[in-house]
Structures are given as structure tokens and as C-alpha cells.
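Omission of a single protein chain aside, the complex is shown with its protein chains in their original locations.
Our next item is chain A:
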């Protein structure tokens, strides 16, 4: 389901001394099935932005359209919106509260008023999708590792069958393998279920590796909105707003500065490897 934001602004503590414009006339279009990364430094407005997408925060001005309908119009069913747009917060494992893994995942769909069979079927499927088999069902969330807990929390959202899945720093605090596992699973889900995934991340390397499109938020505005390759070409501007490019992008840029004839758009290890190997071949020919 496509989403459209039209000049969305959000002002905190309007009218008093702490007034702050967290979002400043943001216009965006999010078509179906895209894998989008949102980056921005702490306090840039990313979290405020994503909380608008499922109606947790209400814009001070502007409009948001979900599937063509204005979510702020009178009589709009916010409950449906929230079940369609699933938001996984930072450290979602802190929100696990049921006695065992299976009941925790059932909680969301149960509240949608579905039958017991349907609820359980959804929970099973969601747990399978995040890579947790039956041996985990009866475990207490407290017995799990950080990565496993986080997967339970994501399964809880998946069981709601969202059309749009928003993840706010899903890999913070996870070890490298746990990070790859979660992101691989999310990428697989995105392809299989053809849902829209919005990934908020502080890891430029992760964003470069997984997403089709990057939205850079700074000072409540959108600074860049393009493919990873294009966005990371602006690494100097990104640095000036507290961000960076992936490490490998700096390698190819530095080689170019040393006079190499090399493609500088690489953002992943694979791409950088190809670019460097190609450039070495060219150099050998000249020598």
C-alpha cells in the first residue's frame, strides 16, 4: 500500500520556550514493496518521522495519505492503520512481557479480534519467518539471547500482517552475526511477502548493503533521497551532518584522488572489490 506525505511538519511544545520544529514540511512518496533506509544523526527527526507513519504522532500541519486516504480525515480508522503499518521500536525486547515466546507473539493478532486458530497460525508462521522453531515456543523471553529476543519482538509485529514494516535500529547492540541474521531475514521477508520495509539505522555499511533507496534526514528536512550509490557520493555533506559513507567508499575515493582510473560509486565490499580489480587491470595495461 503506498504512502504519501504532503508537507508534514511537527512542532514539539508549540507556543512555549521549548518550541522545536522536529519535522519541517516533509513531502515523501513511499510506493509498494520498496526497501528504504532512513539515516540521520541523533536528533535529526528520523524517529519523529517514522512515528507519524503509523499515526503515533499527529502532524502539526500537512497530510499523510495511506492507500489514497487521508489518515487525518474525520472517521479514519487509526486501528487499521496501525495494524497495516507495523513499527518495531529500538530495543523492542524490552517490550516482551508474556510468560513465553508463543503467547507474546499471539498478543498482537489476538487483539485484532481473530479466532484462536487464526491467531496461533499467524504466530507460528511469524516465528518461522524470523527463524525460531517450536523448541522456543514455551521458553520464557528472559532465557533468550539479545538477538533471539529481538526476533521474537519482530515476530510479534509480523503476526499482525503489516503491509509496511518499520524497524528503528533493529541491530543496535547485536553481535555482527546476529546483525546479519536479522537483516538477512528482513530482506528475505521483504522479497517473499512483497511488503515495504523501512529501516532506520546508524550503520552506513548495513544500509548500503540492503536497501534500494536512502532517505537522509537532517534538521527535520530531507537532505537526500536517492539510491545508496548516489547518496554516498555526497560523503562530504553527509559528514557535515554527523554521518559518513561506508568504509569501502572512502577507499575507492582515495584511490581516485591518487590518480587511479576507478569507479567511485562502490558502497559494498563486493562492489569495491570489482572496481579495484578492474582499475588494477587498466593500470597494468598502461604500464
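The criterion applied here is as follows: a residue touches a chain if its C-beta (ideal position, glycine included) is under 8 Å from a C-beta of that chain, and two chains touch if they have at least 3 such contacts; residues count from 1.
Please note the rule applied: contacts and distances are computed from a predicted model.
Peer 1: Which protein name, taken from UniProt, belongs to the chain you can't see among "succinate dehydrogenase", "Energy-coupling factor transporter ATPase", "YwgA family protein" or "FAD-dependent oxidoreductase"?
Peer 2: Options "succinate dehydrogenase", "Energy-coupling factor transporter ATPase", "YwgA family protein" or "FAD-dependent oxidoreductase" considered; the missing chain's recorded name is "Energy-coupling factor transporter ATPase".
Peer 1: Of the residues listed, A:37, A:109 or A:147, which one is in contact with the missing chain?
Peer 2: Final answer for the missing-chain contact: A:147.
Peer 1: Considering the complete complex, identify which of A:7, A:138 or A:273 is in touch with the unshown chain.
Peer 2: A:273
Peer 1: Given that one chain is not shown, which residue among A:174, A:189 or A:222 touches it?
Peer 2: A:174
Peer 1: For review purposes, identify every residue of chain A that touches the missing chain, sorted by number.
Peer 2: These residues touch the chain not displayed: 40-43, 90, 143, 145-147, 169, 172-179, 202, 204-205, 239, 242-244, 246-248, 250-251, 254-255, 258, 269, 272-273, 276-277, 280.
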